[in-house]
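Since the structure comes first, as structure tokens, the remarks are kept for the end.
Omission of a single protein chain aside, the complex is shown with its protein chains in their original locations.
Labels A, B and C are assigned to the chains in the order they are written; within every chain, residues are numbered from 1.
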Amino acid sequence: MKSELRKKIGEFIESQKIQRIIITLIIINSITIGMETFDSVMEKYGTILLTIDRAILFIFVIEIILKLFAFRLSFFKNAWNVFDFVIVAIALFPASGIFAVLRSLRILRTLRLLKTVPRLRFIIEALLRTLPSLGWIFVLLMLVIYVFAVIGTKLFGNTFPEWFGTLWLTMFTLFQIMTLEGWAEIARALMTHYPISVFYFLLFILIASYTALNIFIAVVVNTMNEIEKKNEELEMKNLEKIIKSEKSELREEIFSLKNEIQNLREDLKKIK
Amino acid sequence: MKSELRKKIGEFIESQKIQRIIITLIIINSITIGMETFDSVMEKYGTILLTIDRAILFIFVIEIILKLFAFRLSFFKNAWNVFDFVIVAIALFPASGIFAVLRSLRILRTLRLLKTVPRLRFIIEALLRTLPSLGWIFVLLMLVIYVFAVIGTKLFGNTFPEWFGTLWLTMFTLFQIMTLEGWAEIARALMTHYPISVFYFLLFILIASYTALNIFIAVVVNTMNEIEKKNEELEMKNLEKIIKSEKSELREEIFSLKNEIQNLREDLKKIK
Amino acid sequence: MKSELRKKIGEFIESQKIQRIIITLIIINSITIGMETFDSVMEKYGTILLTIDRAILFIFVIEIILKLFAFRLSFFKNAWNVFDFVIVAIALFPASGIFAVLRSLRILRTLRLLKTVPRLRFIIEALLRTLPSLGWIFVLLMLVIYVFAVIGTKLFGNTFPEWFGTLWLTMFTLFQIMTLEGWAEIARALMTHYPISVFYFLLFILIASYTALNIFIAVVVNTMNEIEKKNEELEMKNLEKIIKSEKSELREEIFSLKNEIQNLREDLKKIK
Partner (left out) sequence: MKSELRKKIGEFIESQKIQRIIITLIIINSITIGMETFDSVMEKYGTILLTIDRAILFIFVIEIILKLFAFRLSFFKNAWNVFDFVIVAIALFPASGIFAVLRSLRILRTLRLLKTVPRLRFIIEALLRTLPSLGWIFVLLMLVIYVFAVIGTKLFGNTFPEWFGTLWLTMFTLFQIMTLEGWAEIARALMTHYPISVFYFLLFILIASYTALNIFIAVVVNTMNEIEKKNEELEMKNLEKIIKSEKSELREEIFSLKNEIQNLREDLKKIK
């Protein structure tokens, strides 16, 4: 009985109709949360916006409760569901005191679209799939930044505390230099005190950008490779088909040859 | 009668000779509009430049009227024609009051070259064709910017109204950060007030540049893929040809075999 | 007689030994010209450096005179030779008055390495070969900049003469914006006066970077394509070889079959 109810609710909540309503509600909610940032709008329509927000949140909570009822713990096996659960749960925290920041995280609900709209979900999953191949190059980049950060903090920390004061600050500065944003200004300032520091900067830029370049290439190559494999499989299948059809024609020829010989044999028998 | 006149006018207006004259006129017009921006030139040759401009506009209007007469409503079926029509129409508005801005849009007429010069038209159409494949990644990027913008406005809006004052301003700031232009200056200013904001910036830069990277890759892969497909089709045809020619040689061999057997049979008959 | 002398001189001047000496001289000369930029070095060794410079120039002039004698007008048929000729000729101009700038162009002689070192020559020729494929996209980019420049000059020229004062200045500013360098500063300044200008900037950045991206892709695709073609040709040859060898084996089988039948026939004849 109960398990049947579960199945029905599961089917209902995942039906295309309900999903479309959910998508619409997410979009409406995203807009209302965005509108809440405008003080003038809040003055006029503040209560309406907050009511809509609470109503939609209520529906989302019910949706998740129904899903939890329908799929029980297997609900949490799907990473997307956990994602949904956390995002909705955030909104239920009391939005005061230390949790005030959490209130602004309500907008993360917009990200539920990533799960609900199939095309976006597909892209996200593709992006996430290429991430692991970047893992070790990323570790390498972190190592490079860490090593340069320790050296930079020790050598320049006292003279330029603004940029190289602590290990964290130096790492931030190196990240900034890696993005090539304002690196020359920093380098020129340091070069007046430590002329040798120019090698520190050049070396870091060359190594970091070369590594970053290879991160980039890894992504491109990965993607291309996957596509190519599919193409080649297709190509192989086509070729196999061609070769097979050619072969079967040859086979027919050989078969007709056999027939001829058979006929010959029968002719011989007749002679006999 | 009238339909024949239509056909003739249609052929005349699309003849290569007329098209070349139109291209020349567009280029001349582009130059004169460019020259109009120099005050010193306007003082001396202002009337001449404006006369040329009006004369060329007159010709363009006649061209479009003739085309409208020749192709009637099917004229608007071609997107390029609509583009032409709008660009010429802009110039006919009264260039005063609110429409003063429109006057400076006359230079858009230069873009008629995109349609008239075949090579440019080819490139534009190729560029437009790759756009749809970017669609959803672009939507994703917009979502990311929107979510970060709402959070940014709420958290930093009061302290740094210059950058995060309104949702629009924050979105602009985030776009700026995505181009990596001056991001460090903004991040350093915020970090003095909100040390935690460093994660906001790092996260946004990583996500946005990774997404943008994938937009880029999508274009590359698309282009490469299309070219590769053509290459592979060519390759497949070549291979098919080779296999077929090999097969036909084998077939001939088999055919000669059949002949041998035929001969054998006839020999046998003779015995008989 | 004379033609034989010509041939001998031609061979002599293009012999590997002489070429190596020339390369060494170019490198020495590049270094001495570089050293001339240091005032302290010039004070001490000025006369020596200038003497070396003149001596090497003298040798270069003689080299070219010998080449001109050996190959006569066909010397100018090779673009690299013309390049050499112009670069050496520059140094012979009187280095005073208006031509003072030309003196600093003596360093262009370093570029003779591009011709003389085979590997560099190969790269340069490869780079130049990919240029034409960029031609029309480059024209498109120019068109986009020109159109935006005319609009920008007209709309913002009066308020921000520093950036949009003349058509040239606006084109420079747009080029700067295209490199994303300091674009936000300019955009923010304009947005305080013309809020609408944000679309001008966003549109330009999107269009220009998308076009530039496609220039980049055109180069990549071109290079990849060329390499791929070579690879595929190789692959096709390999495949053809495999198919042919397989076929020849089948042929042999068929040939042995024929032999069998031949034997059969002879057996029959014996019966007869």
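Operating definition for what follows: a residue touches a chain if its C-beta (ideal position, glycine included) is under 8 Å from a C-beta of that chain, and two chains touch if they have at least 3 such contacts.
Predicted model, so just to flag it, every value in this text is computed and none were measured.
Partner chains of the missing chain, restricted to those shown and counted over the full complex, are A, C.
Which of A:A126, A:L167 or A:A189 touches the hidden chain is settled by the complete complex: it is A:L167.
For the chain left out of this panel, the touching residue among C:I18, C:I59, C:I90 or C:L108 is C:L108. When the missing chain is restored to the complex, the residue among A:I48, A:V86 or A:V221 that touches it is A:V221. In the full complex, subunit A contacts the hidden chain through residues 136-137, 139-140, 143, 146-147, 149-151, 153-155, 157, 166-167, 180-185, 187, 191, 198, 202, 205, 210-211, 213-214, 217, 220-221, 224-225, 228-229, 232, 236, 239-240, 243-244, 247, 250-251, 254-255, 257-258, 261-262, 264-265, 268-269, 271-272. Hidden from this view is one chain, which touches subunit C at 30, 33-34, 37-38, 101, 103-105, 107-108, 110-111, 113-114, 119-120, 123-124, 127, 172, 175-176, 179-182, 216, 219-220, 223-224, 227-228, 231, 235, 238-239, 242-243, 246, 249-250, 253-254, 256-257, 260-261, 263-264, 267-268, 270-271.
Going forward, only the chains that are shown with their structure count from here on.
The copies subunit A and subunit B differ by a rotation of 90 degrees on their C-alpha atoms, rounded to the nearest 5. Our note on geometry: subunit A versus subunit C, Cα centroid distance of 39 Å, whole angstroms.
For this pair, subunit B with subunit C, the centres built from the Cα atoms lie 28 Å apart.
For subunit C, residues touching at least two other chains: there are none.
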